[in-house]
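Quick notes on the structure that follows.
Here the complex is missing one protein chain, while the rest keep their positions.
Take a look at chain A:
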């Protein structure tokens, strides 16, 4: 308990000055089987770590299982990529959010969750909170999820944007997203005619 309450920065500075302290902490971790907060990056663990490098220089180290939520990364691991994986199209801020999603959605080995309605509900609530971010972040997440090929995240982000479009008139949608109407009046009329079904006020 003493160790758990020490802020991360102190632990790191102690390690710098005392290699023996590291040994002590590892043994404590192994004995208590509790991950010591703040030391997760340094604790000796059996699962492989993957390092991801972002476009703006930031670096993230995550469990392989979490990284594999991205089909792009999973394919790279399969084809033997060992060292840090460069992700030129994703910034650190976005990747942090993506990793948060992947961590929560990692399928844990155990009894099948197919019929576990309660777990699914909890996950859905978490997702709803997770996606409460500003417009800029949502679009960055869409692009990142698409690039990294993370099906669940892409679906979640696209559905969120779709919800802003649903039941709105085209003019309202233009306002929300700041889209400019570049139709000529003749083109507008033509579009309205060919899709009159969608605009029928009777429906």
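Simple rule for what comes next: contacts are C-beta pairs under 8 Å (C-beta built on N, C-alpha and C of every residue); 3 or more make two chains touch, one makes a residue touch a chain; residues count from 1.
The rule we apply is simple: contacts and distances are computed from a predicted model.
From the set "Dynein light chain roadblock", "Putative FBD-associated F-box protein", "2-methoxy-6-polyprenyl-1,4-benzoquinol methylase, mitochondrial" or "BHLH domain-containing protein", the protein name that UniProt assigns to the chain left out of the figure is "Putative FBD-associated F-box protein". By the touch criterion stated above, the residues of chain A touching the omitted chain are 132-136, 138-139, 142-143, 146, 154-155, 158-159, 161-170, 172-183, 187-188, 191-192, 194-200, 203.
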